[in-house]
Structures are given as structure tokens and as C-alpha cells.
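Comments concern the structure below.
Removed from the display is one protein chain of the complex; every other protein chain stays in position.
On to subunit A.
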Amino acid sequence: MSLDRDTVRKIAFLSRIEVADDTLEPLAGQLSGILDWFEQLKEVDTDGVQPMSSVTDAVLRWRDDVITDGGIREKILANAPEAMDGFFTVPKVVE
């Protein structure tokens, strides 16, 4: 499977990663290589095989509906680049 420049530009945008124009082409080649490598898996016949969700026999753990967390605003905001009056603050995002 081969990716073109535009697809790479779009993926970069969706991931909010800045990619310079002159690196789009080499990136497209590298990403296509990775996809090709994974595509070898298609050679395996998986008809009638259930998708595997875990390599162990683990099952999803459930939790009781009790309040055990929260009330740690200082810790939550401690690493925020900017905060004010108990809120995170960011550049204005409004329609």
C-alpha cells in the first residue's frame, strides 16, 4: 500500500504534527514501507477466527459505583501551562 503526499499531510494535520513540505515525500515512502511490512499478515487465512483481544485469559475488571477520587484540583492544574481561578486556560476557541 502506498501513501501519497496529500495523505501524509492530512494524517499530520489530524495528529497536530507539523511536517515541513520537503519531508512529506520521504515520510510517505517510510510510512508506505511500514504498511507493506504489516500487510504480510494478510497472507494468513483468518476465516472463522475470532479477533483476539488479549493474549491472556484476562476479563475486563469492573469497579463499584463509589466516589474514590477527585478533590485534587492543585495536582490536576500543577502542570498546566496556564491556569486561572481553578480553570485551565487556553487561547480562545469559539465559533
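Assume contacts are C-beta pairs under 8 Å (C-beta built on N, C-alpha and C of every residue); 3 or more make two chains touch, one makes a residue touch a chain; residues count from 1.
Criterion: contacts and distances are computed from a predicted model.
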Name under which UniProt lists the unshown chain, selected from "Amino acid ABC transporter ATP-binding protein, PAAT family", "DNA repair protein RecO", "Electron transfer flavoprotein subunit beta" or "Aspartyl/glutamyl-tRNA(Asn/Gln) amidotransferase subunit B" | "Aspartyl/glutamyl-tRNA(Asn/Gln) amidotransferase subunit B"
In terms of residues, what is the contact footprint of the unshown chain on subunit A?
-> 10, 13-14, 16, 53-54, 58-73, 75-77, 82, 84-95
